[in-house]
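Below: the structure, in structure tokens.
Only a single protein chain was left out; the remaining protein chains are all shown in position.
Here the chain labels run A and B in written order, and each chain numbers its own residues starting at 1.
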Amino acid sequence: MSTYRGAKREISFTVNGERRTVRAYPIERLLDVLRQQLSLTGTKEGCGEGECGACSVLIDNELVDSCLVPVAQVEGASVVTIEGLAADTRFHALRDTFLECGGAQCGICTPGMILAAIDLLNRKPIPTMEDIREGLSGNLCRCTGYVQILEAVAEAARRTVIR
Amino acid sequence: MPASRTEHLIGSSTPRKEGRDKVSGRARYIDDLSFPDMLHGATVRSQIPRGKITKINFGPGIAWNEYVIVSAKDIPGKNYIALIENDQPCLADKIVNHPEEPILLLAHPERKALPKAVAAVSIDYEPLPAVFTIEESERKEHIIWGADNIFKSYRIEKGDVESAWTRADYIVEGEYFTGAQEQLYIETQGVIAAFDREKGITVWGSLQCPYYVHKALMALCNLPQEKVRVVQTETGGAFGGKEEYPSMIAAHASLLAMKAGRPVKIIYDRGEDMAATTKRHPSRTRHRTAVSKDGKILGGEIDLVMDGGGYMTLSPVVLSRATIHAGGPYYWPGVRVRAKVIATNTPPHGAFRGFGAPQSLFAMERHMERIARAVGLSSAEVRRRNFLQPGQTTITEQIINEPIDLGKLLDRALKLAGYQEKKKRFVRENASGSQKRGMGIAAFLHGAGFTGSGERYLASVVGVEGCRDGGVKVLVSSTEFGQGTNTVLCQIAAEALGLPYQDVRIAQPDTNEVPNSGPTVASRTAMVVGNLVASAALGLKQTLIGAGMLKDHHTTDEFHAACQAYLAAYGTLRSLAHYQSPEGIYWDDQKYCGEAYAAFAWAVYVAEVAVDLTTYSARVDDFVALQEIGRVLNPVLARGQILGGVAQGIGFALYEKVEWQGGRMANSQMTNYIVPTSADMPGVRVYFEELGNRHGAFGAKGIGELPMDGPAPAVVNAIEDALGIAFDNVPLLPETIFEGVKPTAAASWEREDRAHDRTPARTR
Partner (left out) sequence: MRSDPSEYEFVIAASLREAVQLLSEQPKAWMPIAGGTDVMVQLAWGALRADRLLSIWNLPELRAIEVLGEEIRIGAGSTYTDVRRHQIIAREFPLLSLAASWTGGIANQNRGTLGGNIVNASPAADSLPALLAYEAELILASAEGERRVAYLDFHKDYKKMELGPAELIRAICLKPRFRKYVSYARKVGARSAQAIAKVSIAALGRVEKDKVAEARIALGSVAPIPIRLRETERVLVGSRLDAQTMARARKMAVAESRPIDDIRSTARYRAAVVENLVAEFLETLAAAQSDE
């Protein structure tokens, strides 16, 4: 039994391909550990209640809201944040199409949207527009009205499939 | 229409200047920044709507000596947030006038030590009677502000209203309501303040108007202008919610920083941000209109009241815009507008995209439907017959002197929406089934820039400076918060100088580094500030020509060389442009009459809505947004602005309800304050027309707020078309639709049951 009694413990997990060990209170939010201890500020807090998706990351290749994950539960897992996508060709396509299609305005929801899009394309490489809407329905945007984001994801999917 | 279209950048979708950082997660917003020795700050707020503070108790279980504590007593200068009337305290001292009013500030090295400390401060009050609605405030049973609860009123009197009543074939009356709306920028309010005896106060933050904050801090901290510095950091959405409010949070962080001698960061969590900061002003508009038998407006009275909350803040300006837009895009031979904004004991309402116009235009466009029904005209025809024509005057007697043809705009919008065909089809299809469909029209206008003499009063200044690599840098206090300021202003400068887009950059808005180009509000940035950027750029070019280093027609390399040569010779190369009021713009502040705005953008929106009578939910299935905006400077950005505005407008119409309990927003969580998700938005089709604009950069008019005005009336008009029921209140939630439908709801499947004899088929 692993026990953390109101004290910080060492928790090890892979972040963006690198094994890291942090000292944290076990119930600290993964979001806070990423931002403060690991200085990975690309993941944002928009609501703290798992509604807006600005804090989206991948844990073992699944999309989650990091504001709802106690860091202790991430022991041994693989976490990917926006900073960790640099080598991903899907990310390159999304980065280009978000710029071309106007998918990013103020940019605060953008990392989360891109993580959600990556997760979607991992599961459905040839998504329909309905798939894209569903895949991103947990990510709120207040600037774009979603249309240009959905177009950016659709275009990125087309480009990565053609390749 | 500009004579020549030889521009190489204007009209093209140059990529977002700061876009690469945004899509890679490298963009740094205020909570991404950290300073050595930094403390975190939090605010202790009033739990009651109105009362006298009798005692402040610091509860047990907290090591209070670890905290920096600031109260009103610690304010070095004036205890107010400087704005218009200066009635809003920075920290409540003896009395509170709304729930969530700030009373004390706490700072601690650890962010996690703050919530429990805030909870441990308990405040004793002598409650006073509080007022929560427009009606309660008007009754004046309790005077909570000034002599009569009225922050401001305006009156417009045009033509002869009295004779219109006698000539009228119809007198049409209606009353229309709009509720509060939360801006819900995805990045909450946040600042970091640092104080140093020599440099003074520096504040970094998520904000729209660095110089507003600068002005407020001078008064609060009793510091001269060179000892206050405000820097805007990457801002994650604003929509007006970061126009005036940041002065408050910046003031709080500054006071803590001054007392602590260490930098202080304050970031609101979502719950605090929703409950404590500004929202759109709720409104009630009453129309009484004299109409001829062929549906023409002869004259009328418009009574408009807005709820300003506990302190005046920007309410007079919001009221002003609401008042001026109250007549819509129609010709009123005579009209009397009486407008006022009143006080209630709720957190002060403030700027939100549209700034009063969505409220009064909702009323106008709903009222046009009422007029149509009274006279027996279609929604399209009643508008056609009343549209402003070039040469006619608005309700403030501003002459429309551009060749706008609103009838044609309407025709085009209807065609794009498939309006006639759908209306016919829906009449057939609505006869059976639980889905009722309808089409709704909204026609409207939006004045860009500050009202009347406002721009002259702002006296904006813009700079363009030469850089060592031969490129140029734009210097403005206008901020980027998603709408495209950086991109468009660089595009304009590049165009003016014939340079590639990459050769132009824009300075971070820092009051130490950039002149005051005015606040980033009122849809003025592309149009007014853009014009100044073009001027300043041309001025810089003139300087180089004057120095004999450049010819009028030059290559990019020649420009670089000239710029570098000039810098080598003279050290700095900087050109400033100052706002010049255009000729022939007269505005009378007393009579509220004259040229209110340098330019109006015009629009017709058409909504297709389906109401599901099983759940009484309305859904927008298709939306056409057609607008005339002078000049499309950047197509992707322009379309993005309209799409985003339409989404917020649909939210305003159908989803976003603030639940008030005792003057406080009870649903201050994203789970309970409903904004549309990607699954709720229809495909929105956006179209532009361009008539140019003498007063705007490359012919542009402002577009940031325009799209907020149309969706709510278009959607509610469509619901009326679908159900035959007039709703005059937004947000219009299923619960309200149900109450309107209820008498006929049960009837509908009882009718069907009788008609179709639902006994099982006897085929076996």
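Keep in mind that, in the parts below, a contact is a pair of C-beta atoms (placed from the backbone, for glycine too) under 8 Å apart; a residue touches a chain by one contact, two chains touch by 3 or more.
Values in this document were obtained by computation on a predicted structure and should not be read as measured data.
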item: Missing chain: touched chains present in the view; value: A, B
item: Of A:L40, A:A116, A:C143 or A:A157, the one touching the omitted chain in the full complex; value: A:A116
item: Absent-chain contact - pick from B:H8, B:R28, B:K52 or B:K112; value: B:K112
item: Full-complex contact with the absent chain, from A:N16, A:T41 or A:S56; value: A:S56
item: Missing-chain contacts mapped onto chain B; value: 111-113, 115-116, 119, 269, 271, 434, 613-617, 655, 659, 666-667, 669, 671-672, 674, 676-680, 733-735, 738-739, 742, 745, 749-750, 753-754, 757-761, 763-764
item: Where the missing chain touches chain A, by residue; value: 1-8, 24-29, 32, 48-51, 53, 56, 62-65, 67-70, 72-73, 75, 116, 119-120, 134-135, 137-139
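To be clear about the criterion, only the chains that are shown with their structure count from here on.
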item: Distance from chain B to chain A - Cα centre to Cα centre, in angstrom; value: 30
item: Residue ranges of chain B in contact with chain A within the complex; value: 13, 15-16, 18-29, 31-32, 183-188, 234-239, 269-270, 481-484, 636-637, 639-640, 643-648, 669-671, 675-679, 681, 683-684
item: Chain B partner contacts - residues on chain A that touch it in the complex; value: 35, 41-49, 51-52, 54, 81-83, 86, 94-95, 98-111, 114, 132-134, 136-150
